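A single protein chain has been omitted; all remaining protein chains appear in their positions.
Here is subunit A:
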Amino acid sequence: MADIVLDKVSKKFPDGTVAVQDVDLEIADGEFVILVGPSGCGKSTTLNMIAGLEDISSGELRIAGQRVNDKAPRDRDIAMVFQSYALYPNMTVRENMAFPLRLAKLDRATIDAKVDEAAKVLELTPLLDRKPANLSGGQRQRVAMGRAIVRQPKAFLMDEPLSNLDAKLRVQMRTVVSRLQKQLGTTTVYVTHDQTEAMTLGDRVVIMRGGAVQQVGPPQELYDHPRNLFVAGFIGSPSMNFLHAAVSEGRLRTALGDVAIGDRLRRQIEGADAPRELILGIRPEHFEDAELIDEETRRRGMEFDAPVDIVESMGSDKYVYFTVEGERATAAELEELAADAGAADFAGAGSSLVTRLSAESAVREGENRRVWFNLDKIHLFDPSTGRNLTLHEGRAAGALAD
């Protein structure tokens, strides 16, 4: 067990591609850190550098306080789990799990004891004499985990370990991974594409984009207080709604009506070089059917009328899609997010608004509905830099804050 420190670590491939740029990250002993980001943002490269499978172009990597830039993977005492599982096809499950121990020249009895122990934890005991080809995807995944845990390494590195499993198995394995990590208390860096894994598994989440770290923090903090447009759009499912907002006479003109802003925000956007156009972001759960709001709450927000497109009742609440008129929000980040998620999944920047209303709402498809939204919870972003303007000392304060 050990802490891992990345100090301005960069990776430049021989063909000139800069896959990772000046990443600073301190991973505490026993911490579970998640790396997320769109495809090609350098997550695997970062992990491979920690493992020693890729050379570090510049910067320093320290494991347990020791500089390991030039150490071979076998001298770093780190175990890695791959998306493809990377099980040795010619060895049985037992041999696969024993492989790292055999290489470490442990004696037979110790090896057998450790393998049996790990097999028991992962419920692999009946499969020990099978070859990987004769295992299901979930079983192969568990063998890969088993091979990682038998040697009690300083850290686990996992590169999308659950991505090849079907949805149900993934949920099941997620709890296995989580429980295992808590039991063993081993420092873990986990790369994923999956929102839910990112939100539920880790102590902290690192969001990467184009090789650079965007924000690091506990999942809830990233969700509530995104530092920029990219983080706001990346975290959350369905994603945050983004609307075009024009600044005029101390108010914001948006498709949902004119939004009043507080003093602090006004000072920020009144400077000479301040942007005249902003992007307003608001999450689906901060909308509510106007009929279901009490007076007290109503005062903290604003209301608008819009035609209902689709109603999806989830039982506990309803996802309601509205069509809104007006200019679309445009920014490089939003395009990138849409490209990564596939346009269908990322409705954030479209002309349709995703809201989550309570189940009691009598909303029906085709009608015009009056909807309330919470002004305390809106975010305003500068489209050119992506910066969240509502953030004050790391906390999002909404539009009205003084």
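Quick note on the criterion: contacts are C-beta pairs under 8 Å (C-beta built on N, C-alpha and C of every residue); 3 or more make two chains touch, one makes a residue touch a chain; residues count from 1.
Methods note: contacts and distances are computed from a predicted model.
Asks: For the complex's missing chain, which UniProt name, "Aspartate carbamoyltransferase", "Formate dehydrogenase subunit gamma", "Monoheme cytochrome SoxX (Sulfur oxidation)" or "ABC transporter permease"?
Replies: "ABC transporter permease"
Asks: Identify the residue among A:Ser58, A:Thr110 or A:Asn134 that touches the chain left out of the display.
Replies: A:Asn134
Asks: Taking the full complex into account, find the residue in A:Ala79, A:Ala338, A:Leu353 or A:Leu380 that is in contact with the omitted chain.
Replies: A:Ala79
Asks: Touching the absent chain in the whole complex: find that residue among A:Gly16, A:Gly65, A:Pro89 or A:Gly315.
Replies: A:Pro89
Asks: List the subunit A residues touching the unshown chain?
Replies: Touch with the absent chain occurs at residues 14, 48, 51-53, 72-74, 76, 78-80, 82-84, 86, 88-90, 99-100, 103-104, 129-134, 147, 157.
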